[in-house]
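Of the protein chains in this complex, all but one are displayed in their positions.
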Amino acid sequence: MTATSQKAVDKFLEVIDSDIAAFAESCVHCGECAEACHFYLATKDPKYTPTYKLFPLVKAYKRHKSPISGIAKMLGFAPAEVTEEELREWEPLVYDSCTMCGRCTLVCPMAIDIAGTIRKMREGYVAADIVPDGLVSAAANAERTGSPMGVTLKALSAQIKHQEEATGIKIEIDKKGADYMALLSSMEIMGFPEIIGAYAKLFKQAGVSWTISSKAFEATNVGVQIGSGKMAKMLVERIVDAAEELEVKHVISPECGHAYGALRWAGPNMVGKEFSFKVVHIIELLDQLRREGKIPVGEKDTRRMTLHDPCQIIRRGGLLQEPRSLLNDSCSDFVEMEGAGIANLCCGGGGGVSANPRAEELQMAAFSKKLDQINDVGGVEAVVVPCANCRTVFEDGLDEFEADFEVIGLGELVADTLATK
Amino acid sequence: MMLPKLTAALFFIALMLVPVLMSSDAAYAQSVRPPANAVNQPGQGPERIGTSNTLGEDSQSDYWRALRHGRSGISTSGPGGGLLIQSQGEDWRLIRKQYIIKYSGSVLIGVLALLVLFYFIRGRIRLKGGRSGKTISRFSLSHRTAHWFMASVFILLAVSGLIILLGRTVLAPLIGKTAHSIIASAAMQGHNLFGPLFIIALVWLYYMFVPGNFFKMVDLKWLLKGGGLIGGHASAGHYNFGEKVWFWAVAFGGLLISITGIILEFPWLAANLQLLQVSTIVHAVVAIGLIAFALGHIYIGTLGMEGALDSMTTGDVDINWAIEHHDLWYEEVTGKPVQADKSADNEAPGHAQVYTQSRS
Partner (left out) sequence: MTFLQIVEGPLFYIAAAVFVIAALWRLIGIIRIGHKADIAPPKGSATGGFIAGNLRHFVPRKSFAKRTWIHLVAGYSFHLGLFVLLLFAAPHIDFARDRIFGFDWPAMPRWGFIVAAQFAFAGLIMLWVRRFADPVMRLISDWDDHIGSWLTFLVMLTGCLALQESHDALKAIHMLFVDIWLIYFPFSRLMHALTFFLSRGYTGATYGRKGMTL
């Protein structure tokens, strides 16, 4: 038992609640979870079996926190202490080969939330400082600037200015009392800044007031990805403080995966109080505005289109119908891929994997499964990907496999197909 | 893939039709009747069996003949109307005692002895080229599951079956009659319960393994070379002649065992006693045959041949094993033609020969 492993084990025991205890006590090692995990499906390597990734945590639980751990140790059938060697051996399994997508939970007969448990397990790894380099630098950036990519207000302002010029609409920063405060992900700001212009168009059409906070514009929560509750809380608090200061009614979580869950579902629990504002996902909001007739469709997009379901928004976020309703309205040739919906495959790069260069090969292997899914649809011209991280994964993957369809965000698509007055 | 599905279906249907066909009434009870010029015909006057004796009473010998050969109008429960004493029963009992029980044990011990002998003469058939460390996939997870499911059920049935057959002659003298009666009861219950599982295992096994198990010309060549014992390397496809014979023995033997087993478990399905008797004989003989064959199969798959067991445990076999024993299958799967080194035919002990592949 080294000091490092002790820190990890102590943290494991701290984060294990009755939910995780029930999971640890219910897994019967049936292995069906492997059949749902894109990393296993792509490599057929048994070590990517989802339940296997949790072994060190479960060992620690059974030795120290299980109701029968006392008698187990006495009679000699408690598992051995978790060693530092084991922790390091498991590090790539916990970080590189899990996107916390939650697909394994669907097939598990015990409905074990492996993804959520990995999230907690990573807390132990952060406490022991056994973390992949890529995520360490992202975390350092986030701590410094709020953005995992080190995007500063200056960079954002430049992008906003471009979008104002492109759309002819003024975008207000730090507007007090606005209906909505929009958050953005660094990936969007740097890679797909058109979304900012799209927001401007849509909200102008809908007659809704909105703003971006200069103090808290970043949605991406690196703390969740790396497994630092402390950092996750700090990033959420930044947003909450800004929202309260501006006295906005809603905060919009953008097309980013973990951001929504971090703010909407985990947020109040991390911060320890209920929010004075409502958290809404941009897709949720657009769907609502469309049902209210505020953003009617104009000319439909005629490209053969399919939808990728980002895990944290659909399966683990609860927004199954909204993207589909919007696409059905806005497109004339929208086709679902096989397995679409709650059970859809992960892009392969979420949950910190895309920020981890060591995991690149695995990520590509997993993405190839996604690509097969799209190719099976046949004749696809564009894929709607409502998550900026998934979009980056797609673009890297299309490059690697030389596939040639377009990848577009949902907000942009809705803005582009808006009825012009 | 259609042919195996079709044969599996036909196989299963054959299995199911048998009890149906069995229910038709046999002509046994009709095989004896009074001659046309008999004074007393059935149904006329007082009921009389055959012609009367000198005292005008029923003839004793006719009476017993009727009992032994059956007579219409007498109803009994059980198969075969009116048959109270069956002469053939004695024949059956003697066949069972003097041939089956007497020799089956010896057959099995003989097979074991032959295997031991073979091992000491030929030794473990090693890989001439040694292990290459590279493998190819031979049996999928479904294949292995089907095989081991059958193997588990087969072993349970074989052990319990042997206790049923040989318990009274072999076990009882050893452990005493009380202990034997307990074990025999246990064996009977176990055998009867697991029997139907054998049928399921058999159908699944057949379906999984029939592709590739039909005989071809190359199998004759393999046989003539003694599988490689005489004259060096013998080519084989996915399955060699020996494996194919084993497969079809299990398929047909298994079918016979299944049908007779069903008849024996549900004896009211049998039209007459004779069918039940024949069933026990067929069941026992085929079972002993399959067990004997199984001993050889287990030997060659474990001790007898290096590298063989891998195919059924991990499913992957060493490439050298594939080339040495199933070269045609190896070529088919990998697309790489194999050139066997001719001088390897005369291997000297300790002189390893490596089969080379042509570079293409």
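Per-chain numbering from 1; labels A and B assigned in written order.
What we mean here is this: a residue touches a chain if its C-beta (ideal position, glycine included) is under 8 Å from a C-beta of that chain, and two chains touch if they have at least 3 such contacts.
Bear in mind that the values here come from a model prediction, so they are computed numbers and not experimental data.
Asker: Looking at A:T2, A:S26 or A:T302, which residue reaches the missing chain?
Answerer: A:S26
Asker: Check the options A:M1, A:A140, A:I173 or A:A343 and report the residue that touches the missing chain.
Answerer: That would be A:A343, which touches the missing chain.
Asker: Which one, B:L10, B:I182 or B:L224, makes contact with the chain that was left out?
Answerer: Final answer for the missing-chain contact: B:I182.
Asker: Which of A:L57, A:V94 or A:I112 touches the chain that is not shown?
Answerer: Spelled out, the listed residue whose C-beta touches the missing chain is A:I112.
Asker: Pick out the residues on subunit A that sit against the missing chain.
Answerer: Residue positions of subunit A that touch the missing chain: 16-19, 21-23, 25-32, 34-36, 40, 46-47, 49, 51-52, 65-68, 71-72, 77, 102, 105-113, 116, 264-269, 273-274, 278, 315-318, 320, 339, 342-343.
Asker: Touching the missing chain, which residues of subunit B?
Answerer: 141-142, 144-145, 148-149, 152-153, 181-182, 185-190, 192-194, 196-197, 200, 313-315
Here is the rule we use: only the chains that are shown with their structure count from here on.
Asker: Could you please state the distance in Å, as a whole number, between where the Cα atoms of subunit A are centred and where those of subunit B are centred?
Answerer: Computed value for the inter-centroid distance: 59 Å.
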